[in-house]
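Since the structure comes first, as structure tokens, the remarks are kept for the end.
Only one protein chain is missing; all other protein chains are in place.
Letters are used for the chains, namely A, B, C and D, taken in the order the chains are written, and counting of residues starts over at 1 for each.
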Amino acid sequence: MRTYVLRRLLGAIPLLFGASLLIFLVFALTPGDFIDGNINLTPQRAAELKALYGLDRPLWARYLSWLSQLLHGDLGFSLQHQIPVSTLLGQYLWSSFLLALVSLLLYWTLSLAVGVLAAVRPYGWFDRVVTLLVFAAMSFPVFFLCLLLIKWFAVDLGWLPVGGMISIGSNATGWDYALDVARHMVLPVLTLVMLQAGGLTRYVRASMLDALAMDCVRTARAKGLPERVVILRHALRNALLPLIALLGFELPGLFAGAIVTEKIFNWPGVGHIHIDTLAARDYPVLMSFTLLLAVLTIVGNLLADVLSALADPRIRLR
Amino acid sequence: MSVLSLRLPWRRGQAELVSLAAVGRTPWQQALARLWRNRPAILALLFLALMVIACVAGPWLLPWDLETTDALAANHPPGAGHWLGTDFLGRDILTRLLHAGRISLAVGLVSVVLSVVLGYVLGALAGYAGGWVDGAIMRLADLLMTIPSLPLLIILGALLSELQVAPEQRIYLVMLMLSLLGWTNLARIIRGQVQSLRSRDFMLATEVLGLPLWRRLLVHLLPNTIPTLIVVATTGVASAILNESYLSYLGLGVVPPTPSWGNMMDTANSFVDFQRRPWLWMPPGLAIFATVIAINVLGDGLRDALDPRLQARSAR
Amino acid sequence: MNQPLIEFDRLSVQFATEQGVARAVQEVSFAIHAGESVAVVGESGCGKSVTALSLMGLLPPAPACRLGGEVRLGAANLLALPPAAWRPLRGRDIAMVFQEPMSALNPVLSVGEQLMEPLLTHRQLSLAAAWQQAIALLQQVGIARPEAIAASYPHQLSGGMLQRVMLAIAISCQPRLLIADEPTTALDVTIQAQILDLLRRLQQASGMALLLITHDLGIVAEMADRVVVMYAGRVVETGSVRDIFRHPQHPYTQGLLASRPVPGRRLDRLAAIPGQVPSPLALPDHCAFAERCPHARPACLRRQPELQATSHTQQAACLLLNAEEAA
Amino acid sequence: MSDDTLLAVNGLVKHFPLYGGVLGRQTGAVRAVDDVSFVVRRGRSLGLVGESGSGKTTVGRTVLGLHQKDAGEVRFAGHDLHALDKAALRRLRPQLQLVFQDPLGSLNPRLRVGDAIGEALLAHGLCPREALRERVLAVMASCGLGEEHYSRYPHEFSGGQRQRVGIARALALQPALIVADEPVSALDVSIQAQIINLFADLKQQGVSFLFISHDLAVVEHLCEDVAVMYLGQIVEQGSREQVFGQPRHPYTRALLSAIPVADPDARRERVVLQGEPPSPANPPAGCRFHTRCPQATAQCASVVPVVHRVAAGHQVRCHLQA
Partner (left out) sequence: MQTYSPFLRRLLAAAIAAGVLAGSAQADVIAATNPSAIPAQAKARKDTIVGAISAPQGIFNPYLFSNGWDENVTEVIFGRLVGLDAQGKLRAEQAESWQVSKDGLQYTLKLRKGLKFSDGSPFTADDVAFTLTFLHDPAYDGDTDISLAKIKGGDAYKAGKASSVEGIKVLNPQTIQITVTEPGATTLQLIGGPVLSRAWYGRGYQQGKLDELRQYSSKPLGAGPYIYDKFIPGQEVRFHANPYYFAGKPAVPNFIYRITSDATKLQLFQTGETDLEGFSINADNIEQLKALGFANLNIYNSSDYSLIEFNHNKPALKDVRVRQALTYALDRKKLVDVVYQGYGSVATLPLSPVSWAYDTKGVNPYSFDPAKAAALLEQAGWKLGSDGIREKGGQKLVVTLLATKSLFNDALIPIAKENFKRVGVELRPEVSDFNALLAKRKAGNFDLATFRTSGLNDPHDGVARFRSTENEVGYKNAQVDKLINAGNGTLDIGKRKAIYHQLYQVLANDAPLILLANRKLLYVNSSRIGNYKPDVFNGIFGSLPKLKIQY
């Protein structure tokens, strides 16, 4: 098991370098840079600034200096925000994480419950209704869903705030603060849950159907175990194995920020600044953030493998 | 033991029955018959066919021109002349809707075709060749998986305009980019399938029979991966259509004045239009919604029909 | 004869499939007495496994599956029981061992956990007591290092070992009937011998009845007291093991016995039964074996033969047994 | 080696490497086949008997060139099979065919059986396209399949018919040797007999078989020569009469006694072997069978037994025969 993890870690190193090179090239080859986007500059001033930011240096030199910076643990300095990239990301990353984590927990719970129930009686009325709802939820364009929810719950009914993370000027702390944030989170979380739960429910249902068809489930029934035990202990535990790997893949998503949802709900998340920095060609932020996601993807893959190995004695005890 | 046998005894019985009852039918005919019995899937297919016909033929039959603007007829609600009303430039919504349908559907198809070709070829190659070829292709797939697609799309979109691509065609190139990133999923699936098919007895048999390589690949190996391909491709079209609407929302998709369902729905972004002019966003919204549902239902039906054991493992 | 333990009374099982109704089991009647070994023999698709599953209540629910007739345990008709009332019988009164021990055990639970489950459910033992009992059971089925085996997972054990574990699970609540569905088909010959030995010893020790489902006549000859021969969902012949092997009455039974090469007795050709088993979707109203039967008469294509006694221990379902009708 | 030798296998070794560790280096090997030698003579059949994991299937596949050997030699009709280049091997293919255990899995589900039987004939240029159908129908007829089966798909057949198709496919090429890997074990009893009879018919037409099976009764019925394998090695081989009549190796004896006999009165004393076969990745030192052998001595645990010739053509790998 440990050698397995170590081997995977070793394999991730060239992948990381490849990713860093790819990310750098993609951004370096994009037309326009941080200076080009400023129409107020005279050509002379623009040239001075490009030299100041090192944007006039050859590609390889820029890559190498970025890389060596990274290897020293320095993510660089945001051109647009004039603060270290790590500080900048720190400001936004955690609210994205909060939003993503809460919706992740909710839609996993929901999908598991619904998917299992649907699989226990496949093609029953519950399954059919769930299938229909799942397809419906999967077929909504995100922004449309956001706007609809705002119109109903925030404007027409006035139950929930339109957007943001805290009430204006609020100095609440402790429980009041948590409550305030929770109230603001309801709609964006609802959106994300609706968007994500569909696919996962289908997956859970399929996996559960597979598991229910296993011989060992029949054995469990033949032993006279209560149906609840048969389903939860025998079938679900097997159905969870492929799902656990899926959980690992969610890792980068936790930090990527839901761009459209965050934007429309004014959630101060990282998806929000992502597009802004892109429009401004704030490369240090963009590259670091993209690389962060790449690292998280690799770690997520690794985690997925390790988690499923841990969950499955056939791999764990090989 | 029969490869198709499921583990439950009654299932095994049924699998046997299926094969005995359907005498004289090719596997494709069998699949069609199974599909035919799936009423929702057939309804979905019918709906899609109607949608395609309407989008292809509709704009010719309607009296309105796609691009001619008419400031006097701006923002008319649905009525006798303009059945679905007009937009802020006085263009007929129905005409634009159907025209947009052509584009959205074409975009969906094209991007899927591209990513499917890439994913299929690379996946099959990796699965069949094994060794360093497999290693290289799969590492490339790993690498692409680490790159989040959105920034890439934005950047590639910008690159495209640098290359002087005509705006009507740009969306296809954007979708090409999506394909360049999106093939990995299918490649993995196909690779796995090819690997397992390769070690199946009938592939060993082709070797023992001394069949030439091309025949082993084209007649024996690859046709058996087609069902998976069809299912993945179908659901791919649905997500491509949603992607297009998403990209158009971000200003990266189909650019006006060329209409697409995605950029038409953009109007919903204006609170006033959202509140007061539902005819602007409802038709494209419903079109996307219904089409995507129909494709998903059809995909589900195809999955059941083509390979009852192939599970709903589509990428979310 | 005294009251049988289990009595199948004209059991019928039909499956609704996409192509139509499959008549998997039709009008099957036979009884199992306490302590007796009954073997059900037949080829795949003849309904022998379905018959066994109907006893366990493990067939899919209606409308996918329709049941007819009765299966009596003592005085109770099992088929009339609600699902909740089934459960306490399973594993306690009737236990079952399946063909593939590797897939029949849950890969994510340790052998010990799976062994303790019926003890905890049916005998309400404490965890510690269940563990003790589990170890004892493993010893009873001839496993040398029971603690180590109990802590291991199915994939770490061989097929023979797993089948021993399955047997341990099956006997854990001292069932009155053990159903063994092709228990050794997946195993090698030398392991098969071990498991059959074990099965015989366990049965002798506990006095439980055994319903053995198999296609292997050799195993039947070694294990069974009585034999039920099934073909196309029906019982075609039943009798004591000696009757069946010495004086098979039904042409199918005769064909089965003749179609195996016998070690040490060289023949140039085997007496194969021509043709194949009919589809359960399209069973004839007459004798289902008629098309393959070397002795078939026109009368055989007219009606379904009934089981009739050919001696006081043997019954067969063949029109040829009635000389006048066959003529 | 006499003139009627069709296939000669000499000292064949096939190991499957195992990888492990952080860097994925080879850490061991499954010694599937270790020093196996036998001969199949023209017009005769060799039965290769053993339990699962004994390496009999690997022998079959290595003989067919589907696996690369690690050592030893496979000579088929005078050719060193593993020394041939790809094209030459392909030309030799029709001579050397395989029948599988799983009749459905060995047929391409998307190919009509007529095409499946005929395609290799075309590919090797053994039959002009115009005559193909005739020729295929003739082969099918010899395997008990009718014209109505020609354009059906594998899923439309019963197990026995599928196996007939599989045999017809091999037979169409008029092979000299057919490697039959457990060809009847997936079939029902009544169907098994039909297929066994079909093999008997083919033998009469002069086809030789390497018949791989765990079913001793079937082997005894069909094969003139028998080799018994245990953990990658042949422990005993000889003629049918020698191996079944005077088995010398304790394993062969145990195997024979373990077969349930379809006779309720034949209650015999049986040698029940203890334990299970060890893993071929880690075979025991000395005699590989010593861990389960009821007659094992101290010598057996340490010294590898050599092959003893106990009679003409009867060889045993056992210290007790010394």
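Assume contacts are C-beta pairs under 8 Å (C-beta built on N, C-alpha and C of every residue); 3 or more make two chains touch, one makes a residue touch a chain.
These numbers come from a predicted model, not from an experiment.
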Displayed partners of the chain not shown (whole complex): A, B
Contact partner of the left-out chain, one of B:78, B:192, B:223 or B:257: B:257
Touching residue (missing chain; options A:18, A:115, A:141 or A:161): A:161
Contact with the hidden chain (one of A:214, A:236, A:280 or A:294): A:280
Footprint left on subunit A by the chain that the document does not show: 30-34, 36-45, 49, 52-53, 79-83, 91-92, 95, 143, 146-147, 150-151, 154-155, 158, 161-166, 168-169, 263-269, 272-273, 275-276, 279-281
Residues of subunit B (touch criterion as defined above) contacting the omitted chain: 67-69, 71, 74, 88-89, 91, 154, 157-158, 161-162, 164, 166-167, 249-251, 255-257, 266-267, 269-273, 275-276
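By definition in this document, only the chains that are shown with their structure count from here on.
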By mean Cα position, the chain sitting nearest the middle: B
Centre distance in Å when subunit A and subunit B are each reduced to the mean of their C-alpha atoms: 24
Separation of subunit A from subunit D, taking each centre as the mean of its C-alpha atoms, in whole Å: 54
Averaged-CA centre spacing for the pair subunit C and subunit B, given as whole angstrom: 49
Set of subunit D residues in contact with two or more other chains: 158
Residues of subunit C whose C-beta touches two or more other chains: 103
Touch list for subunit D against partner subunit B, complex: 61, 64, 66, 89-94, 96-98, 100-102, 104-111, 119-120, 123-124, 152-153, 155-156, 158-159, 166, 169-170, 173, 186
Touch list for subunit B against partner subunit D, complex: 1-4, 18-20, 22-27, 30, 200-202, 204-212, 215, 219-220, 223-224
Subunit D to subunit A touching residues, read off their complex: 20-24
